[in-house]
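All protein chains of the complex are present and in place, except for one that has been dropped.
Presenting chain A:
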Amino acid sequence: MKFDPAQLLHLVVGDPQADRVVPPSGFTAKLTLFSAGVMAFLAVFALALSLASGRLAARWSDELSRSATLRISAPSDQIAAQTAAALRVLDTTAGVASARGLTAEEQRALLEPWFGPDMPVDTLPIPQLIEIIEDDNGYDPQGLRHRLAAEVPGAVLDDHTRWRRPLVGAASRLKTLGWLSIGLIFAAMAAMITLAANAALAANAQVIQVLRLVGARDIYIARAFVRRFTLRALTGAFIGTTAGLVAVALLPSAQEAGGFLTGLGFAGVHWLWPLVIPPLAAVVAFVATRAAAQTTLKGLR
C-alpha cells in the first residue's frame, strides 16, 4: 500500500468512464464532506494553538534568561546610596550587559494598574527597582546574591526564573498537546473515512462483483471509490480550513487585552501552515479508502 503522488494526481484528473461504473451515493458523500470539513476546522484551531503556544514559550524563555530585577528596600534616606552601591556591584559583575534604576515615572506606571492614577506613589515607601539585562553568557545569580548581601543589605535579587519557568513549561506542554490534537484529528478523519468507504463498498458489493467478473483489475475498481473519497475529503477540508481561518482572523487581538497572552492565532508565515490541511486530508482519505478497497477486493476472487 504505497503512496504515489503521481497516482494521486491521476486520481484528481480522473476518468469519467470509470467514475460511472459505481452508482452515485448521495448520503455518504455528504457525510464524508461534512466530517472532513469539521475535522479541518478543528485542525486549524489546534494548529493555531500549537503555533501560538510555541511562540509564547519561546518568548518567555527568551525573556526568562535575559532579564532580572533587583529590588532595594531600605529606609528612604538610604535608598539612593544603596541604589548607587548596587549599580556599582552590577557594573562589575560578569555576565550583566547593563543595569539601570527605574525612574519614578516608570515605577508609577508599573503600579498604576493596581492602585489607580491618583495614588500619591511618591509618598509611599516603595522599593527602588533596578532592571538587569544579561549578556549572552549570563551571570551567576548565587554569586551575585552573596556580593549584594555584603555590600547592599537592602537588595533582593529576583531573577524571574522561579515563577516563569513553570509558565514556559506549561506553554511547551500546550504546544505538544496542540500537535497531539492535530495527529488525533487526522487519525479520527482516517477512521471516519474508512467507515464511510466500507459502507460504500458494502453497498456496492454487486457492482464490485460484476466489475471483477468482466475482467476489471483491482486497481480499476479501487480507483473508482478512492477517487470519490479523496475528492470529498479534499473539498470538505478546504471548506473547513477556510472557515477555520476566517474564525481565527476574527478573534479579538490579544494586544489590547494586555500583552500577557500572545493570542490564539497565526503570525506572519504561520498563516501558510493551515494550507497544508486540505492536501493532507486528501492523502489521508486516499490511503484509508485504498486500504478499505483492497481489503474488500481480497475477499473476492
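Here, a residue touches a chain if its C-beta (ideal position, glycine included) is under 8 Å from a C-beta of that chain, and two chains touch if they have at least 3 such contacts; residues count from 1.
Methods note: contacts and distances are computed from a predicted model.
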Out of "Serine/threonine protein phosphatase", "ATP-binding cassette domain-containing protein", "ABC-type polar-amino-acid transporter" or "Anti-sigma factor ChrR", the chain not pictured bears the UniProt name "ATP-binding cassette domain-containing protein"
Contact residue for the chain not shown (choose from A:23, A:153, A:183 or A:252): A:23
Which residue from A:207, A:243, A:264 or A:291 sits in contact with the chain not drawn here? A:207
Residues of chain A in contact with the chain that isn't shown? 17-18, 20-21, 23, 206-207, 209-218, 220, 297, 301
